[in-house]
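One structure is given below, represented as structure tokens, and several questions about it will come after.
Here the complex is missing a single protein chain, while all its other protein chains stay put.
Chain lettering (A, B and C) follows the sequence in which the chains are written, and residue indices restart at 1 in each chain.
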Amino acid sequence: MSLVRQTTNGIYNLILGLAVTVKHLFKHAITLQYPKERWTMPERSRGTVVLLSDTETGKLNCTACLMCEKACPVAAITIEREKNPETKKFEPTSFTIDMGICCYCGLCEKACNFSAIKLTGKYEMSIYDKSELIYDMDFLQKLGRDVKYEKRKRVVKKTAVKKATAKPKTTEARAESGDKKAEGTSSTKDDGDVKEKPKNETEEGKE
Amino acid sequence: MDSEGLLKYITEEYKDKIIDSGIVGGVATIEVKPGDWESIAEYLKGDMETRFLSVSNYGAVDYREKLGGYQLVITLFSYEFNHKLTMKTLLPAEGEECPEIKTLSAVWPVADWFERETAELFGIVFVGHPDPRHLMLDEDWDGEYPMRRGWSGRDFITKPDK
Amino acid sequence: MTVKELKTEEFMVNMGPQHPSTHGVCKLVIKMDGEEIKEITPHVGFLHRSIEKIGENRTYAQFVPYTDRIDYVASMNANHAYVIAAEKLGGVEVPERAEYLRVIMAELNRIASHLVWLATFAIDLGAVTPFLYAFREREMILDLFEMTCGQRLTYNYMCIGGVNWDIPKEFEPKLREFLKIFPSRVDDYEDLLTNNPIFLYRTKNIGILSKETAFEYSVSGPSLRGSGVKWDIRKAESYSIYDRFDFDIPVGYNGDAWDRYRVRMREMRESAKIVQQAIDGLPGGDIQTKVPRTWKPPEGEVFTRIEAPRGEMAYHIVSDGSTKPYRMKIRTASFCNLQVLPIIGINHLIADLVAIFGSLDIILPEVDR
Partner (left out) sequence: MFELGGIFEAIGKWLNGFLPPVWVTIISAVITGLAVLGFLSLLALFLVWWERKISAHMQQRYGPMRTGWHGVLQTIADGVKLLQKEDLMPKDADRIVYFWAPIICFGAAFMAYLVVPFGKGIIVQDLNIGILYIIAITTFTVVSLLMAGWASNNKWALLGGMRSAAQIISYEVPLSLAIVGAVMLAQTLSMNGIVSAQAGGFWHWYVFREPLGFLVYYIAATAEANRTPFDIPEAEQELVAGFNIEYSGMKFAMFFLAEFVNMFTVSAIAVTLFFGGWQPLFSFLGFIPSWVWFMGKSLVSVFVLMWFRWTYPRIRVDQLMNFAWKFLLPLAFLNIILVGFGIVVFK
């Protein structure tokens, strides 16, 4: 008797499975025909890193404070800088990112106080030669030309409650750097031995 | 038993074997002599009051600069009583020396792989281990121990060529 | 030639590192008698990146992206395990909203991880279609993650002191839509597999993991619960804010592959329940406690563990008071769970080994770290 019940049960469940697949046969496909159709990447999408420039002057926002270089866990960012004799401010002379080792974590964007570096929704950056993955400053600036962004306001005091829609990191990063300034610049020193980089000339107080 | 009660019980029960004890980060912690490592583990597993049937974590810390040796750390826990215990021991060693200690894999079979990993990465010899092959590293690894402090076999950060 | 003269011989087979059913680069050296398995020797380490050593060379904040890579199928849970440990080490308080967001993300990722497991488990048994169905639902979860943190696989969502991004406006309606359709989708999978006689034949009484063996090998997570042990760190130690939610711990009875399958299927529904409660009770407020950029936790050590989708994930961090950990030991579930494979996989056919391996839900980067 149990054999009969088992068999009928089994056949019922086999048919149940067939019903599920045939039900899906008449549903619309959910996949995308990739090169013809493309996803719209969400606003926060973390793809290729770009350097942002000022919308009015067209100059890079980067002030070569080396914060992103220090924040990078894989040391993909290399910055060389020079002091502009006129303005007495640092300017980057070379800014390279090795996208081959970049892990797209977004810590550089979080570390930046000047809206100079951003991870964008661009993702089709495949090339044949690995060395072409090392992006230089001009190329990064070119990539960042059409990227919309909000320039961070110079708010020193943090706001208490954030709206869900606002980009919370903006104010936080600001507030964080505010905290840090209060602490003094000595706290940046320990980052130094991650990479052999000049560590004492971080121009935090410049802003 | 909560951490304090457990610690109290264990320190009273194994008074003569425990060097140091305390609560570190909410977990009852005891330190024993390397010679007692295996015997106290067996006791703790068999003790009906503790019933440490399982190993949560088992590894080593290179304390050669600070304490002059490697510290073995094993965190035990008991499904039955839901309590944890960290047991430590310091293996004195200097330089490139490989200290020796008795294996725990007879007590908890899971310690097998933990010890194989610790052995190859720290250079601690587990005496009596049933299968002392390399686990993570190549079979023909050159004999350096990568998890030791100051190991500089390879640079961890590669810079792009300029 | 008489029958007596015919000799049979055991032979060795390398299953992996390139084999479709080892779920990554794991090599099993199998001694076989015909199709019957006599001995299994796992060889791991192909993916060894020495993440523990990397941890000693990175600041606490810089290490978060690396935790994504430990268990890339459940990165949120891996993030969670690490930030909890670091916060406990430094005594950082986390805002309530951040805790809720963490729980939502961790539970969603648990569902996603179990869906990947279901997909690969079904495909191991030869059923290809559930694979695509499971990935369809996983895509919905990944879309939610992507709109929140911008990535689909390695999220780097949690940071020490909270979470990096607040959820966007369109997150909540999408999540509720997902929670609404998800149970019916799980029903679909169950129709395809659970009581299918072929599936039952392939998984019932296969790879029985007894309670005792599970204890000895510190098996954790759904594989342990499949053996009938009601043990879940979310309940037993109640890290984060899990004590506020109402959910069950599904357990099996025999510890065979089918029980482990059932436990995971039911766990997906329980996780959906937790997410529902969390999104309903999501408070407003801050999402991050300010942690200085070069954060130095006090000297000391900490041991914390969480219930990751594959089981217990624990961090043992030793701090010497500098910006970088002095030592970081990561205990992952797969590392211990894989060790029972030579015990429970023996005397089965090679087709069963594939089923057992699938039912244990091993992920190799977690074993090798």
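FYI, a contact is a pair of C-beta atoms (placed from the backbone, for glycine too) under 8 Å apart; a residue touches a chain by one contact, two chains touch by 3 or more.
Small disclaimer: the values here were computed from a predicted structure and weren't measured.
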item	value
Visible contact partners (per top-of-document touch definition) of the missing chain	A, C
Hidden partner chain, touching residue among C:Glu87, C:Glu307 or C:Asp352	C:Asp352
Candidates C:Ile123, C:Leu209, C:Ala278 or C:Ala308 - the one touching the absent chain	C:Ile123
Touching residues on chain A - with respect to the absent chain	14, 17-18, 20-22, 24-31, 33
Interface with the unshown chain - residue positions in chain C	11, 13, 19-21, 35, 122-129, 131-133, 136, 192-193, 196, 198-199, 201-202, 349-352, 354
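The working rule: only the chains that are shown with their structure count from here on.
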item	value
Chain whose Cα mean lies nearest the overall Cα mean	C
Rounded Å distance between chain A and chain B, as computed from the means of their C-alpha atoms	39
Residues of chain B engaged with two or more neighbouring chains	157
Multi-chain contact residues (two or more partners), chain C	57
Touch list for chain C against partner chain A, complex	57-59, 61-66, 68, 129, 133, 136, 139, 146-151, 154, 156, 164-169, 188, 191-193, 195-198, 284-288, 290-294, 296, 322-324
Of chain B, residues touching chain C in the complex	24-27, 53-59, 61-62, 66, 73, 75, 79, 82, 84, 86, 108-110, 112-113, 121, 134-138, 146-147, 149, 151, 156-157
Residue ranges of chain C in contact with chain B within the complex	44-45, 48, 50, 52-54, 56-57, 88-89, 215-218, 229, 231, 236-237, 300-305, 312, 314, 316, 318, 320, 326-327, 329, 331, 335-336, 339, 368
